[in-house]
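Removed: one protein chain of the complex. Kept in place: all other protein chains.
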Amino acid sequence: MSLAETIQHSGTGQEADFRPRFLSAYQHMLLARVLEEKLGALYRAGGRIVGGVYVGKGQEAFSAALGVQLQKGKDIYGPLIRDQAGRIAYGEPILDAVRTYLGALTGPMRGRDGNIHRGRPQEGLMAMISHLGSMLSVVAGALFARRLAGRLGDAIGATSIGDGGTSTGSFHEAMNMAAVEKLPIIVSVANNQFAYSTPNNRQFACENLVDRAAGYGVEGVTVDATDLGACLEVFQQAAKRARAGGGPQMIVGRLLRLAGHGEHDDASYIPDTAKKGLGARDCLAVAEQRLLDEGWLNAAEVKEMYAEARRKVDQAVSKVSKEPLPDPFKENWQALSSADLVEGQHEA
Amino acid sequence: MSLAETIQHSGTGQEADFRPRFLSAYQHMLLARVLEEKLGALYRAGGRIVGGVYVGKGQEAFSAALGVQLQKGKDIYGPLIRDQAGRIAYGEPILDAVRTYLGALTGPMRGRDGNIHRGRPQEGLMAMISHLGSMLSVVAGALFARRLAGRLGDAIGATSIGDGGTSTGSFHEAMNMAAVEKLPIIVSVANNQFAYSTPNNRQFACENLVDRAAGYGVEGVTVDATDLGACLEVFQQAAKRARAGGGPQMIVGRLLRLAGHGEHDDASYIPDTAKKGLGARDCLAVAEQRLLDEGWLNAAEVKEMYAEARRKVDQAVSKVSKEPLPDPFKENWQALSSADLVEGQHEA
Amino acid sequence: MSITYLEAIREAQYEALRHDPAVFLYGQDISTFGGAFKATKNLDKEFPGRVFDAPISEDAMVGMAIGAAVEGARPIVEMQFADFSSVGFNQIVNQAATLYWRTNTPCPITIRLPSGGTAGSGPFHSQSMEAIYAHYPGLVIVTPATVEDAYWMLLDSVAINDPVIYCEHKFLYYHLKADQIGDRELPIGKARIARPGRHATIVTYSAMVHEALRAAEELQLDGYQIEVVDLRSVKPMDTDTILASVARTGRLLALGEAFPWGGVTAEIVSRVASEAFHLLDAPPMRLNSKDTPIPYHPNLWKAHRPTVSTIAAALRRLLRY
Partner (left out) sequence: MSITYLEAIREAQYEALRHDPAVFLYGQDISTFGGAFKATKNLDKEFPGRVFDAPISEDAMVGMAIGAAVEGARPIVEMQFADFSSVGFNQIVNQAATLYWRTNTPCPITIRLPSGGTAGSGPFHSQSMEAIYAHYPGLVIVTPATVEDAYWMLLDSVAINDPVIYCEHKFLYYHLKADQIGDRELPIGKARIARPGRHATIVTYSAMVHEALRAAEELQLDGYQIEVVDLRSVKPMDTDTILASVARTGRLLALGEAFPWGGVTAEIVSRVASEAFHLLDAPPMRLNSKDTPIPYHPNLWKAHRPTVSTIAAALRRLLRY
C-alpha cells in the first residue's frame, strides 16, 4: 500500500468537470457561511435559539469538497460539528438545520435533539451523538450491512473528525475495524489546530496526523484545506479509490478554526501566530478570488449569489418561525419503538 | 524523530556485560518455563487451581529481556498475560505467582484476585485488570506523578500488550497521552500472531504494528522475539533512550504463541504454516543452543539449572500448599479504605 | 437427548440465522473457534459469511452493529464476557439506546452478555450488569433463567425492533439441561411463576431463580410454601405479576446476584412498596451480593453471592416477622 503522500498544489482544473464542481462547491460553502452567520446572529439576539451554535467558518471548503463527492440516496454520510457546508453539498435541506436549531416539531429531530445533532439515518445521513469518535463505526457498520446484503454496489461512506477527536479510543477502534473490513469509507480529519481551546501540541505528538494512516494500513493524504481546488481534487481521488475497492481513505486537512468553538466562545486563546499562519486563510475568500481570477464568475454574479443565499436563509428562518414547537402534552414519551415493551412510570 | 527501523540480527555481544545479561535472562526464562509447566500440571490435575492458567511459552525471551532492563524499587512495571519471565526478571518472587494461582491468603491478592491478575502497585508492580489496554495509562500516570513530584530521576516505566490489545481504544488513548507527555516508558508489543483464536488479518490491516509508532510520534523498533540476544539489545537501547528523555519506546516482537490461549485451549486453530514459520522457534531452546555454542555453559550446567529451577518451584508449591486459604468469616468485606464510609448492607 | 442452556443459545442463533437473512453475528473468536464458550460453534460453517471475528474493540463492535441495524440488518453481538461491555458502554447507552427516540430509526440489535459469577473467575469475569443497562431509557434487558427461555427469549430479542441486552448466565451454561425445547410460553415482558406458594414470594431472575427454588424446597420441610417469581426480563419489569404474587403471600424477598446498591432488587422492592403497600404483611426484604468486587477464590466467592442457606435464612426472618 502506498504511504501517505502530500498534495499541496491547487486543483489543476484539467478535468472537464472541474469548473462546475468548483462552482457548485463554492455555492454550498457560501450558503453554509450565510446560514451560520444568521444562526449566530439569532443566538446572540437571544431567545430563539436555546443551547449553542457551532459553525464551520474556515472549514467550508474541506467540508463541501467531501460533500460534493457523495450522492444522496446512495452514499452514507456521518457529518460532525463543522460540516454545514458538507451537509448542504450532500443534499440536506437548510430547513433541517434551521428547524433543528429552533427545535421545531417539523424538523428531523422534532425538538428532541438540537443544533448539529441532527440527521436522517434511514436516508443515509447519520445523526451524530456528542461523544467524539463514535460515529465512524456506525457509518462503517452501515456499509458492512449493505455489503453483506449484496447491495453495496459502488456506494461509499464518509465521516469527519477533528484533531481532538483522533485522540478518542472510539475513533481508533473504528478506524482499525474499517481497515480490517476494507470498507469503502472516506475519513476526513480536519486539523484546525485546536480542540476547543486545546492546541495540537497537547493533543498529539506525531508530526502530521496523516502519519497514522500507515498504522491502520489505509491510504493517507494531506491537503491545504483552505484551497477548495486542492480539496476537490483530493476528495475526488479518494472517492474514486474507495469506490474501486481501495478501502478506507484518510484525508487530513490543514486549516484554522476561524470562529470560537461555539458562538459563546471568543477564542481569545488563539495566538496571533496561528491567525497569521497559512492555515488562517479564509477558504471562502480564497475560492472567491479564484473564481474571479479564472473569470468563472464576475463580481456582480458573486454579489448576486450572496443575495440569493440570504434570501434562502431568511425565507427558511421566517418559515420555521411560524412552525409549531414541541408540546410536552402531545409528545409521545417512548424511548422504544416496541410500544408493548414500554414501561409505565412507577411513581405511586 | 527516526522512523521505525528493524533489528533482526542477534546481539553482537560487543558490550562487556552482554554475556552475564544473557545468562541471567536465560535463567529467568527457564525458571518461568518450569514454573508455568508446573502450574499447567496442577491445573490439569484439577482441584488445586480454580479458574484458568495462562502461560508465556514462546514469549519468555521477549518478556525477560524487558524485565532485566528494569530495576525493582526504582522502575515501574505493568506486566500482562504472558510476562511470567519478565516478572521474575523484574524481581517478583515466584511465591507471589504460586500464592495467587492457589488463592492463598498469604499472597499479594489474598485470594481476592487470581492467576495473572496480581502485583504490588505500591512497590512499582501494577496488578493488571482484565480489560486489555487499560494498564498503559496507569503506568503512565505513575511516571507522570513522580515527575511532577520531582522524584522521577532516570526511572522508567514499562508495560506489555498483545497484537489483539492494540485494537483497544484504551491502548490508543494511553499511547497517545504518553507520547504527548513524553513519558519515559517502554511499551512492548508481543505480536504472537493470535489473539485467543483470532489471527492478525482479522485484528489489524497494517503490515507491521510498528507502523503505528510514527503515528504516535514515538520510537518504534521490531525484533525477532525468539532471539534472546536481539531482544536484550533492543530493550537495552530502548531503556537507554527512555532514561535519556527520549519519550515512549514501542518495541514490537515477532513470535508465535507456543501454547493455548490458556491451558484449557488446545489451540487447534493454529495452522501448520504458522507452526513451521520462523516465529515458531522456541526462544528458550534457541537461547540454550547459543549458550552451548558460545561455550558460556555446557550441557551439564544447563541440566543442573533445570534441576535447580524444579527444586525452587516444587519448594514454592509445597510451601504454599500448607498456607491458609481465605476464610469468608474472617474476611474484611470492605471495598473502601475509608472504613467510616463503608455502608452496611440493606437486606432487611 | 437433552439440551443445555448453552446449547439452547447456540440453537437459537442457528434458527435466527436460518429464518432471517438480515441476521449476522459479530464478536471476538466466534467464527472458526465458535466463541470462548462455544455458543456459536459451527455456525460459521453452517452460515458461511455471516459469522465474523471482531477485533478487541467493544466500542466499535457495538457501533458497527448499530450502523448495520440502520441499514436493516439484525446483528447479534457477542461480548466475550459481560464485564468487557464496560468498554462498549457508551455506544450501548448513548448511541443504540437513543437512536429511535432521537431519529425515529429502529435499532434492532441484540447484545449477548455472558454474565454472572462462577468459581475462580474473579472480579472481571463474573459481573452482572443488567441494572446498569436497565437504568437507561431505550433498552430492553432480558435475563433468561431456563433452557427454554434461553432459547425463545434470544429469538424474541432478535425479533424486537429495539436494542436488547441479553444477559445469559455462565453458571447455567453446562449443567442446566432440558429434555427438549417446548413451545414458546411467554413473551418478553411477562414474568413466570417458577413455583407457586402461599407464605412468601421470592422475586428474582437468572441463575438466582434456581437457588431460590432450592431454598423454597428447604423451607417446605418446615411446612412453608414459598412462591418464586422469575422476572425473565428486568426491563420491562412485570409489576403486575409481582403484585399478584405478593397479594397471595403478603411477604416479599427480592433476590439478586448483583451488587447491593441500587439494582434490580431495589426496583422490585420500591415498586411493591409504592404500589402494593397494603398487601404486605411484613417489611419487604432484599438479598444481594456483598458490596465488594467479586472474589476469585471459591471460599470467598461462595460467600459473596446469595446461596441457598443465606436465602433460606432470609426467608425465615421474613416468615418469623
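Letters A, B and C mark the chains in the order given here, with residues in each chain numbered from 1 onward.
Simple rule for what comes next: a residue touches a chain if its C-beta (ideal position, glycine included) is under 8 Å from a C-beta of that chain, and two chains touch if they have at least 3 such contacts.
Because the structure is a prediction, the values reported are computed rather than measured.
Taking the complete complex into account, the chain left out of view touches A, B, C. From the options B:Val55, B:Ala142, B:Val221 or B:Ile251, the residue with contact to the unseen chain in the full assembly is B:Ala142. Of the candidate positions C:Gln13, C:Ser57 or C:Asn90, contact with the unshown chain belongs to C:Asn90.
Looking at chain B, the residues touching the absent chain are 108-109, 112-113, 117, 119-122, 126-127, 129, 131, 134-146, 148-149, 169-170, 173-174, 176-177, 180, 334-338, 340-343, 346-348.
What chain A contributes to its contact with the hidden chain is residues 49-52, 103, 109, 111-114, 117, 129-133, 164-165, 167-170, 195-198, 202-204, 269, 325-329, 331, 333-335, 342-343, 345-348. Residues of chain C that touch the chain left out of the display are 59, 83, 86-87, 89-90, 93-94, 97-98, 101-102, 123-124, 131-132, 134-138, 235, 254, 258-259, 261-270, 272-275, 277-278, 280, 282-286, 290-293.
One rule holds in what follows: only the chains that are shown with their structure count from here on.
Placing every chain at the mean of its C-alpha atoms, the farthest one from chain B is found to be A.
Among all residues of chain C, those that touch two or more other chains are 54-55, 57, 59-60, 87. Of all residues in chain B, those touching 2 or more other chains are 133, 167-170, 202-204, listed in ascending order.
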